[in-house]
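Removed: one protein chain of the complex. Kept in place: all other protein chains.
Let's look at subunit A:
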Amino acid sequence: MKVIALYVLRLPEDKETKDDSKVEILCEADDADNEVGYIKRSAFRDFMKFSTRTIALRTDEGGMQMVEDAGYKMHVLRPVDGKRIVGAAVTDPEYPDRVAQGLLSKLTKDFLEEVPEENFGNRAKITFPAIHSMLRKYQDPKEADPIMKVQKDLDETKIILHKTIESVLDRGEKLDNLVDRSNALSSQTKMFYKTAKKQNSCCVVM
């Protein structure tokens, strides 16, 4: 389960265009080096960029879309009031959709907060190193997404509690054992005491 790439795209001014080369990539981070071999790398990058741009062109404001194709899932989110900014992520098919959408909304929100709008036209001025750290962090969705983290902690706690209950049952068994034994010992010592007492009081010599 991993995230292959993250992109921040900017849609062109012309709303009706279907030409995806007009969509600018403002910021990108990808893990394609670990995903495909050296020869396929550039073609793979082109594939990812093309598909995310195409989907972004057809996304309305406030819309989120997911397309599964060629063994990868492309998630696209266009925030409301986003100034034509679109966040896109390429993941493998097992990655949970909800976490991907959460990642994209966080990405777009941080990007809009950190990078001022006038830099949008100038790619060189945009510095957003957080995109790389986000890509790394979200490789394991169970750690990054708070809901999944809580769920994981709860599951661990449940396992621990099951073990506790088992040990409590064992303790009960041992306690039962102890009760029986102490009962027996108690009766034995009572006999001992009676015998010792009888020694003293009865026939003087024998």
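FYI, a contact is a pair of C-beta atoms (placed from the backbone, for glycine too) under 8 Å apart; a residue touches a chain by one contact, two chains touch by 3 or more; residues count from 1.
Convention: contacts and distances are computed from a predicted model.
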item	value
Among "t-SNARE", "Probable electron transfer flavoprotein subunit beta", "Tryptophan synthase" or "Prolactin 2", the UniProt name of the subunit that does not appear here	"t-SNARE"
Full-complex contact with the absent chain, from A:D60, A:D81 or A:E94	A:D60
Contact with the hidden chain (one of A:I39, A:A124 or A:A196)	A:A196
Those residues of subunit A which, in the complete complex, touch the missing chain	60, 62-65, 96-98, 101, 147-148, 150-151, 154-155, 157-158, 161-162, 164-165, 168-169, 171-172, 175-176, 178-179, 182-183, 185-186, 189-190, 192-193, 195-197, 199-200, 205
